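Only one protein chain is missing; all other protein chains are in place.
Letters A, B and C name the chains as they come in the text, with residue numbers starting at 1 for each one.
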Amino acid sequence: MAIKNKYKGNGFQSHENQNSSLSKEILVGLYRDMLRIRRIEEAIESRYHEDEMKSPIHLVMGHEAISVGSCSTLKIDDLIYCGHRTHGHYLAKGGSLKGMLSELYCRANGCSGSRGGSMHLLDKSVGMAGSSAIVAGAIPIATGAALSFQLKQQDRVSVAYLGDAATEEGACWEAVNFAALKKLPVIFFCENNFFSVCSPLEVRQPPNVEIYRKAEGFGLPAVQIDGTNILDVYDSTQEAVARARKGDGPTFIEALTYRWRGHGGAGDDSASGYRDPEEVQHWEQYCPVDGFYDYLIKMNLYSKAEKDLAEKEIKEEIEEAFDFAISSPNPQEIDLYTHVYSQ
Amino acid sequence: MAIKNKYKGNGFQSHENQNSSLSKEILVGLYRDMLRIRRIEEAIESRYHEDEMKSPIHLVMGHEAISVGSCSTLKIDDLIYCGHRTHGHYLAKGGSLKGMLSELYCRANGCSGSRGGSMHLLDKSVGMAGSSAIVAGAIPIATGAALSFQLKQQDRVSVAYLGDAATEEGACWEAVNFAALKKLPVIFFCENNFFSVCSPLEVRQPPNVEIYRKAEGFGLPAVQIDGTNILDVYDSTQEAVARARKGDGPTFIEALTYRWRGHGGAGDDSASGYRDPEEVQHWEQYCPVDGFYDYLIKMNLYSKAEKDLAEKEIKEEIEEAFDFAISSPNPQEIDLYTHVYSQ
Amino acid sequence: MPWAEALLASKSNELPCSQEGRVLSYVDALNEAMALALGLDPNVIVLGQGVNDPKGMFGVTTDLHKKFGVERVFDTPLSEEGLFGVCTGAAMNGIRPVYLHNRPDFLLLAFNQIVSHSSKFHYMDNGETNVPLVAWAAIGRGWGSGAQHSQAIQGLLLGVPGLKIIMPSTPYDAKGLMLTAIADNNPVLIFEHRWCMRNKGVVPEGIYKVPIGEGVYRRKGTDLTIVGTSHSIELATQAVDQLNDTGITADVIDLRTIKPLDEKIILESVQKTGKILIVDTGWEMGGVCAEIGCLVAEKAFSYLKAPVRRIGLPDVPSPAGFTLEQFYYPNEENFSQVIKEMVEKT
Partner (left out) sequence: MPWAEALLASKSNELPCSQEGRVLSYVDALNEAMALALGLDPNVIVLGQGVNDPKGMFGVTTDLHKKFGVERVFDTPLSEEGLFGVCTGAAMNGIRPVYLHNRPDFLLLAFNQIVSHSSKFHYMDNGETNVPLVAWAAIGRGWGSGAQHSQAIQGLLLGVPGLKIIMPSTPYDAKGLMLTAIADNNPVLIFEHRWCMRNKGVVPEGIYKVPIGEGVYRRKGTDLTIVGTSHSIELATQAVDQLNDTGITADVIDLRTIKPLDEKIILESVQKTGKILIVDTGWEMGGVCAEIGCLVAEKAFSYLKAPVRRIGLPDVPSPAGFTLEQFYYPNEENFSQVIKEMVEKT
């Protein structure tokens, strides 16, 4: 089985000897945020077999540069909306780790009160505004948020994260058309990882069709980028955000990336046969986290000692958050019946 | 109010002094078929105030070149599927006039037994296979018909007629993607008349967006043509049909045209203010029927006398069909309950 | 929230529907409600296919865009699913959209957003998100509307938690319930009936509130209870009035809302009469009639003196043709017939 989905980006080679216009502080922050997400995912994965997180999980390993690179260009009152693969965006936007883990452990103090589960993480205090487990379901909703900003003349932007498969849902294009028509401050951020569960892109969309070109046909500025390269993600999102803030309307970003783990649950499932384990290994060479670390080291912006410290801090934070979640109370029967209607 | 929708075609000027590769017989047949549809629509319109055709009507005046030009390239066992504006396609594909008028008069022997009405005309004996009053509803259905041809290895083509507004429904693009993916023998024929009921295109789709370019983004050969020029319609449909028969998959055709009458019912409703009456007059200059007549005359392919004869024959046919419909029996109560389920 | 404050500040609550006062058409009553809401709260928007065209959605939205601008009263692409989601997202962020549709049939395209999103965010988001939106549609009937343009789909949505569903019959209620719906912090569906939209009636000026979830007696009587909404309860009332001479009297209850359902008024009346006829503009099977029939058999069984009856549509798609329609839709005579049978059989 050949490597079907050719890697189209350059990893960090494209920035290898190139100074970024971003400050050292920001660059190191980007790295630390990616590292944190990676470690959190690893921790969740390592404990998932205990069967205490009674929630489906959709790990984001391989996608970290997208979450962190894009969310870093947003302000706290800019809003993001996600699909089922929420962990990375939730954390990158500043969502509470304790709230997330409590949610995975089905606790009363979970970030959505144990009503939502891992596919409905939200933390409205930081602009992680909602998610939908229905593929493409949140795209029109993010568009509606942008409409509210426009109507209220607020200087805010909303982002809809979507997978490659979400572009097969008609509602995606309905939302894109409306956003372009009204010049809404929304960014459609497509994480093209070439798979929908176990179905490769080629059984769902014709060969030689590029997703971002569809968006272009609908009248949007659209771009295809290397989703494992956080600086590319940062730059293109920043451009889109600027466009939105200027009133010039929406942008469609297609970031090529790869999911290292199975669609849901812990571990890689390539052995089942739907994708070549070599393909996974191929993509792992372009680790968004490690690749950026190498870059920072090469550019003399970071050191091994600093990384070790970060690892230590992150480890402590994660342990504390797990302890918090596990020792948190379960919901009560009465909780079932609240919030069906709003007053 | 300026003429907003610039006329992009050339009427028959593009063929003015140009010989068509089609035989005289075919050319005259095309003209006669258009003339017949025009006269039928006029007859319906002139009697609609009698309130005996208790059915919504959506007249096709201005669109005749599309119905006739495209259906003429099809074989009897090729199938067409329509939306609400069915009259022209039904007649052009060879549907029974008596069956159609009986349907409009709600008679038991209407082409859909008085269950369908004007928005559900069908005549399966000639490949007018169905229609949907839900905008874009028939697009996936026509695509499914093409899938059946492919699975059964039949040398047949299906056509989905759709309006400009139908391209705002997500299901349209879901069907287009699937057809391109599977290389199905289907033609998506978009009649862009710049309006959805009273809503002009510019309040529904962004400026400078061309519908056929959207289709291109989805991986289809797509073309924009002058929908008032029957030779352009014929040629581009024939090309699409040939592509489909060769197994090369679907084509998207966008034909620019204009509806002379109100969205539904009899008469022009421009006076109500949603479009400029001058705009209607402007388009009437490019009458698909008269323009083609002038061309035929100029090319010495037809004569006034032949036209007079055609008019006479058509008039007689129409009168007979109206008499037939009006004197046909109404359905019975028992008819209500049949065909809910198929045996 | 300017809206809620203004509503509370306005002294009027449930106004009695007196027979005196200004007479307005049903359509104008709706138009007035929207104009008041738009005037009161800058977050209210009105959208839908053709809301600002000369036809103005049967007249319901006529000229609103002239008064309040096309930013707030605007036409939309077709995209029913996408636009319902857009309204939901806007509502989650402080806008109060009123999204109008010619026909409920078109809402079928948006079921994913209605059933799995709009009505569920408040719950899924642990009460942190509100979705104050109104979706409005007019049930079609007659003139060949046919199977795809005349569906009364309220029964399909009755089970969906988190939704409110309103079906008014009078201009008074149409206006009052529209105002209440716009002020409500939940997704509210309003199903009008094209034939009710011909009605005229007394409609107070200014803001008043008709509560969601409360029915009213249109007639008081002793022989049986008739409950329903919209055009069906109108027909039932006419049938009862025509039977006056025969001495038959009935409680006729216009529920006005089908979700939440006013169980109290239904059970109270059945307790008195012991017989119930349930009427609805939708299919009998699995619809509003079924819910109420079951409810009564559960909670008022000991008072029931006769089988419950329902009058809705048969398990058949709407035919397009005029003659078939006459057989399809129950008329006043069918109503009278059933009422007489129910009263006679004791």
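The rule we apply is simple: a contact is a pair of C-beta atoms (placed from the backbone, for glycine too) under 8 Å apart; a residue touches a chain by one contact, two chains touch by 3 or more.
The structure displayed is predicted, hence computed values, not measured ones.
Trainee: Among B:122, B:165, B:222 or B:321, exactly one should touch the missing chain; which is it?
Mentor: Within the whole complex, the residue contacting the unshown chain is B:122.
Trainee: In the full complex, which of B:97, B:171 or B:198 touches the chain missing from this view?
Mentor: Missing-chain contact among the listed residues: B:171.
Trainee: Check each of C:129, C:151 or C:199 against the chain that is not shown and name the one that touches it.
Mentor: Answer from the full complex: C:151 touches the omitted chain.
Trainee: Considering the whole complex rather than only what is displayed, give the residues of chain A touching the chain that is not shown.
Mentor: Interface residues of chain A facing the absent chain: 54-56, 103, 106-107, 110, 112, 114-120, 132-137, 165-166, 168-171, 196-199, 203-205, 272-274, 330-331, 333, 335-337, 340.
Trainee: Touching residues of chain B against the unshown chain: what are they?
Mentor: Contacting residues on chain B, toward the hidden partner: 79, 81, 111-113, 115-116, 120, 122, 124, 129-130, 132, 134, 137, 139-149, 151-152, 158, 170-171, 173-175, 177-178, 181, 338-343.
Trainee: Could I get the residues of chain C that touch the absent chain, sorted low to high?
Mentor: 81, 105, 108-109, 111-112, 115-116, 119-120, 123-124, 146-148, 151, 153, 155-162, 259, 261, 282-299, 301-302, 304, 306-310, 315-317, 319-320
Keep in mind that, in the parts below, only the chains that are shown with their structure count from here on.
Trainee: Specify the chain most distant from chain A by Cα centroid.
Mentor: When every chain centre is compared against chain A, the largest gap points to B.
Trainee: What is the distance in Å between the mean C-alpha positions of chain A and chain C?
Mentor: Centre separation, chain A to chain C: 42 Å.
Trainee: From the C-alpha centre of chain B to that of chain C, how far is it in Å?
Mentor: 38
Trainee: Centroid from C-alpha atoms only, then distance chain A to chain B, rounded to Å. What do you get?
Mentor: The computed centroid separation for chain A versus chain B comes out at 46 Å.
Trainee: Taking each residue of chain C in turn, which ones touch at least two of the other chains?
Mentor: Each of 76-77, 79, 81-82 in chain C touches at least two other chains.
Trainee: Could you list which residues of chain B touch at least two other chains?
Mentor: 168-171, 203-205
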